[in-house]
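Only one protein chain is missing from this complex, and each of the others stays in its spot.
And now, chain A:
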């Protein structure tokens, strides 16, 4: 919702917008009201109507401002497409049966245009391997940096969403020692560190964790005083929704908060952490409460179903859906509402905004900060 509002705010003009839609060899042109694009379902129906293909399952794509062919299959990316269309929204429609999924992705449109240059300089093609972007229905959050506002700048809290991916978490931890500032001066204390990232694993692909990052907390619980095996067990137990607070070995990529002046990094020492711990924990627990319980029950060798919460209301029946929903529940790119709340309240940013846009407001002021 956040994004949708942002998108609307960033639209370039009011009034109508021209749409050019292509299905096979046929083109259709029509216009949409930019301020009221409606829902994807309606748009989909409209396309089927204008192309006169009422019962054909199709795949809808559009070219964005960079010339990439991107799919439209939910409200979110539909709105994105509408808001970014400048001035024309180019739509490409394919039959689902003979859809070419690999057509989507970066440089997809430009590549086509540059066939000639590819032929002339074949090595050019090799240098830039074609990055395949999976279908947007598989889009889901993979990782995020959260709680930036309450953590010292030297720390980073990373959330890894193992749930729904086939990718391994893919990292190893080890014992080590780190230097802490204590009332008695500098002291060497044992710590837990990331020792290895598995190539292609979730941890590596997010770019948020690195070898030699010190692990400070796992899902809100401090690891100091815990053995390597204990921390391993905690991480594995939380593997479906793992939140690790690290002190990155490389401190140069830290999020810089504008609210604090340049000297702020000096203030963010260990001592500032404990005071904020209670509400951190609160946030995490809240997020956790509803996010990760999906035990499955099979009754009388029937269909597997998710086990509902024994809630007093009858709403629980709604969550009693097919096992396939396990995967589908996150397919539409929406976070479950509770997580959304969490992100919002904690003023989190998703990974795309790791390096904040200069024009953006300081994160702390972005949302309402709820301190519990």
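The rule is simple: a residue touches a chain if its C-beta (ideal position, glycine included) is under 8 Å from a C-beta of that chain, and two chains touch if they have at least 3 such contacts; residues count from 1.
Assume contacts and distances are computed from a predicted model.
**Q** Pick, from "Golgin A7 family, member Ba", "Glutathione S-transferase theta-4", "Adaptor related protein complex 5 subunit sigma 1" or "LLGL scribble cell polarity complex component 2", the protein name that UniProt gives for the chain of this complex that is not shown.
**A** Answer from the UniProt record of the missing subunit chain: "LLGL scribble cell polarity complex component 2".
**Q** Among A:22, A:180 or A:226, choose the residue that contacts the chain missing from this document, as touch is defined above.
**A** A:226
**Q** Considering the entire assembly, which residues of chain A contact the chain that has been omitted?
**A** 162, 168-175, 195-196, 219, 221, 226-240, 278, 282, 285, 292-301, 304, 307-310, 316, 372
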